[in-house]
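Note that one protein chain is taken out, while the other chains of the complex remain in position.
Chain IDs A, B and C follow the sequence of writing; residue 1 opens each chain.
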Amino acid sequence: MIRVQRDDFDVGAEIERLTAGKHDIGGVVSFIGLVRDLAGGASIKAMTLEHYPGMTETQLAEIEAEANRRWPLSASLIIHRYGRLEPGERIVLVLAASPHREAAFEACHFLIDWLKTKAPFWKLEDTDKGEKWVAADARDDAAAARWVKG
Amino acid sequence: MIRVQRDDFDVGAEIERLTAGKHDIGGVVSFIGLVRDLAGGASIKAMTLEHYPGMTETQLAEIEAEANRRWPLSASLIIHRYGRLEPGERIVLVLAASPHREAAFEACHFLIDWLKTKAPFWKLEDTDKGEKWVAADARDDAAAARWVKG
Amino acid sequence: MKILYFAWLRTRVGSAEEDVTPPAGVRDVRGLLDWLKTRSPGHAEAFKDLSVVRVAVNQTYVQPDHPVTADDEIAIFPPVTGGSS
Partner (left out) sequence: MKILYFAWLRTRVGSAEEDVTPPAGVRDVRGLLDWLKTRSPGHAEAFKDLSVVRVAVNQTYVQPDHPVTADDEIAIFPPVTGGSS
């Protein structure tokens, strides 16, 4: 399941809902991304996430479908927020549940790595040195490249 | 922080408590282990986790300390339950929070892998074919061996 | 043809959305970008370095040789930066 929303989410409730009644699940791995108060030496007052409505949902659904093709998942979830967020606020939640923990770890890791390089979101940082659009990080491309099948 | 307890835990509340006010955190990775309803072809009615009070706490604290030596973690947590648990119930929670997501993923993965081969817990399955002590799985030794420094 | 701009491409172009009618010679993404550059100094500035420009046609990522037609929704944006740190 995927959701793109302005509002915050309740991690415990999302995990509960995703796993309720599914007794084949041995492990659930979650990733929560938060707004940090520092970036490249500048102090962050807030960041604003812009996205491409429509394409975002299509891309996230495709990324989730790919994870389900690669690993035997009992359940999966991506929630990504947009709008203005302050340090400490949640940006993204990725969940993967599987009978076995290795599959859950790999799928969750894959989901966030691919999301970062494929989902059409852009971050504008509001820092003590002014506003700045975040540049893509080559490390994220490298992280995503691990999952490209040879 | 580590806790060994009979009672269930609230994943959302634990994550909230662990990360509250720490604005250097970019990523939180959690692993939740659940009781499955099937094991080796047998249907599980319940499983009982026995442990070695005292040594369990010492081992978990040592495993957590090792993760903190290896990765730059802002916070970490292990909660492991004991006693009788039914399918779908939570057994274990492992959390790792770090400025960067790779460190959080690796540390969380390390914590559960090492816990499985080092923390003195034993599982007795109550199945439709009778009671059975779970045997150690060579795959868990292999998973833990990945983290042994050469 | 509907063009959408996002992030700093939007601010440099000065508009989130444009309806354009490129000349008949514009048949693919590369041709479209070359033509868009001529529309204003802001456009020229936005498309100066195409290595940091990505394009989606009808919400699918495409390469510069992908065809474009009058009914397409073309989105132009920098490399994405979602997720967290």
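To be clear about the criterion, a contact is a pair of C-beta atoms (placed from the backbone, for glycine too) under 8 Å apart; a residue touches a chain by one contact, two chains touch by 3 or more.
Here the structure is a predicted model, which is why all the values come from computation and not from measurement.
> Going by the touch rule at the top, give the shown chains the omitted chain contacts.
Spelled out, the missing chain touches these shown chains: A, B.
> Which one touches the absent chain: A:Lys22, A:His100 or A:Lys132?
A:His100
> Contact with the hidden chain only, please: which chain A residues?
Here the touching residues of chain A are 26-27, 99-101.
> State which residues belonging to chain B touch the missing partner chain.
Answer for chain B: residues 33-36, 39, 49-52, 54-55, 58, 80, 91-92, 112, 115-124, 133-137, 140 touch the chain left out.
Note that only the chains that are shown with their structure count from here on.
> Taking chains as nodes and touches as edges, what kind of graph is this: line, ring, star, complete or other?
complete
> Using the average of all C-alpha atoms in each chain as its centre, how far is it in Å between chain A and chain B?
Averaging C-alpha atoms per chain gives centres 23 Å apart.
> Can you give the whole-Å distance between the Cα centres of chain B and chain C?
48
> Which residue numbers or ranges of chain C touch two or more of the other chains?
83-85
> Taking each residue of chain B in turn, which ones touch at least two of the other chains?
26-27, 99, 101
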